[in-house]
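Quick one: structure below, then a few questions.
All protein chains but one are shown in place.
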Amino acid sequence: MKASVIKGVLVGSTLGVALGVGAFTFGYAKGWSYLTNNPAACANCHIMNEQYDAWHKGSHRSVATCNDCHTPHSLIPKYLVKAENGFWHSFYFTTGLHPDPIQAREVSVRIAEKNCRRCHAEVVDQIDSRAVHGRELDCIRCHRDVGHPNR
Amino acid sequence: LMNVMERKEEGRNPFFRVVELTDDTEDPSIWGKNFPLQYDDYLKTSDQSRTRFGGSEALPKTPSEADPRSIVAQSRLEEDERLKRMWAGYAFSTDFREDRGHAYMLDDQTYTERQQVSKQPGTCLHCHASVYVAYRKAGDGDLIKGFEAMNQKTFADARKEVTHPVACIDCHDSETLALRITRPGFLEGIRALKAHQGIADYDVNRDATRQEMRSYVCAQCHVEYYFKGTEKRLVYPWANGVKVEEILAYYDEVKHKDWVHAETGAPALKAQHPEFELWSQGIHARSGVACADCHMPYKRVGAHKISDHHVRSPLLNVQKACQTCHHWPEEELKGRAVAIQDRTFRMRNLAMDALMDLVDDLSAARAAGVSTNDPSLLMGQDYQRKAQFYLDFIEAENSMGFHAPQESVRILGESIDFSRKGQNAMRTLVTPKSVAAVP
Partner (left out) sequence: LMNVMERKEEGRNPFFRVVELTDDTEDPSIWGKNFPLQYDDYLKTSDQSRTRFGGSEALPKTPSEADPRSIVAQSRLEEDERLKRMWAGYAFSTDFREDRGHAYMLDDQTYTERQQVSKQPGTCLHCHASVYVAYRKAGDGDLIKGFEAMNQKTFADARKEVTHPVACIDCHDSETLALRITRPGFLEGIRALKAHQGIADYDVNRDATRQEMRSYVCAQCHVEYYFKGTEKRLVYPWANGVKVEEILAYYDEVKHKDWVHAETGAPALKAQHPEFELWSQGIHARSGVACADCHMPYKRVGAHKISDHHVRSPLLNVQKACQTCHHWPEEELKGRAVAIQDRTFRMRNLAMDALMDLVDDLSAARAAGVSTNDPSLLMGQDYQRKAQFYLDFIEAENSMGFHAPQESVRILGESIDFSRKGQNAMRTLVTPKSVAAVP
């Protein structure tokens, strides 16, 4: 089964197969609740449980949901990213072809950091203000665990 | 598409018990019926692939009467001739190979040339076969009695009593599947160590935490050891602690030597795979990271996380072995491990050169007719014993320093000091007259 998926993916029609699979899973795995802000929505995928559980133990539990950190916060892009994430998540989840342990992609880290600044702009004003382009302060270098500790 | 439903299924289901397992079920294929995932991985320990310093190479070999193996791991003696000289007069100088997967442990022990050049006792099997059932049988139900009985036998006789390399029952309780220590050597060794640390009457199977057990099951075998007395009892030399100087102190106290060095007459010691001892001195142990965390990392199979029973070099499996804790790219993590190993390897070679120089001097002095009880010669020999044990402690350890980077280099540095001091002890300072004599 897995083998055939891999083959399917490798052999030409990646998009076709992927989309098909994606679409199906998306519906099946309560894909629609994915568009809400409820962290439980993310945990629809057991594969998100690790972060979900950790988030409950984390310092942001009461102040930030998954989406507060993982989706951009001007309305339109938010749903684009969700669709994009949603697509990949569904696809990976279905095929099981994702890295294990899961690693945040560069783009996700950048989105998260924008969100750190969104809420903590005042706190980091002084340390962040002289950030010349390409020289921004990298929050996650020191605060990797704020969202969901114990990793 | 099945996939997602399977996953939801798996989410709920634990494994099915197909067969009953008892404390006498030795054959892993039977356990495999209940736990096919772990069994499949367990079988993979027959894979052979290399890393810079670990893994192993699969070298073809023409089977012979004495040694039917058609594939062996590379010879460490050929990789570094100096090893032969370090072990001159000892079985290891005839055959010493890179270690490989668990699947080979019984054959590699049975057919190593070391068996031909010297009579080995049944004790050997303690760490190369599934002996738990055999021990209890030999002791009419008493593990320790059986252990003692098997130790007394010749290797050949004892060998007949066992069939499998390390198997499920050697690490697991057949009912609960909880980890369990089955090896008398470790049961007694860890008790002695804890006693030294002020903890009386330590029973590992009663007192150890689960996380400790994830290392202790490995420490049943991946440790320094010696055979005590004529009864050839397997003993782990930890009564003073597990640091190299504490182990050497123990051997000096009990006046143990493994052999007399053929070239120099030094009462020499051979260190063997002190993985547990070295790891104990490292930052990972201090951080509570167990052998199994790196060598049997969790892997996701559907909703389950199972322990990868393909025990092997973590550098062949960096993603699961390291990236759970270290968010660095795979190549970077390999690079870090190799940087530590390269530094250790460099010092290991300097220590080896120093030792060879000392052996040169001792041989030359003997050749020149310096009497065997000459104080300077005796001093030189004692320094050789020390230098050699320290060097071998890292040489025989199998992570090339990774398990405790700073401690490894510390030990090699002290080995260098011993070798060079040994040379000095046998030399006299130049004088205006003696000058000519200097190279």
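For reference, chains read A and B in written order, and residue numbers begin at 1 within each chain.
Criterion: a residue touches a chain if its C-beta (ideal position, glycine included) is under 8 Å from a C-beta of that chain, and two chains touch if they have at least 3 such contacts.
Remember, predicted model here, so these are calculated numbers, not experimental data.
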Considering the whole complex, which of B:T51, B:S75 or B:N424 touches the chain not shown?
B:N424
Of B:A149, B:L234, B:A365 or B:A396, which one is in contact with the hidden chain?
B:A365
With the missing chain put back, one of B:P60, B:G198, B:G229 or B:P432 would touch it. Which one?
B:P432
May I ask you to list the residues on chain B that touch the chain which is not drawn?
283, 286-287, 328, 336, 339-340, 343-344, 346-347, 350, 354, 357, 361, 364-365, 368-371, 374-377, 401, 405-410, 412-414, 416-417, 420-421, 423-432, 434-435, 437-438
Please output the residues of chain A touching the missing chain, sorted low to high.
121-132, 134-138, 141-143, 145, 149
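Everything below uses one rule, namely that only the chains that are shown with their structure count from here on.
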Centre distance in Å when chain A and chain B are each reduced to the mean of their C-alpha atoms:
43
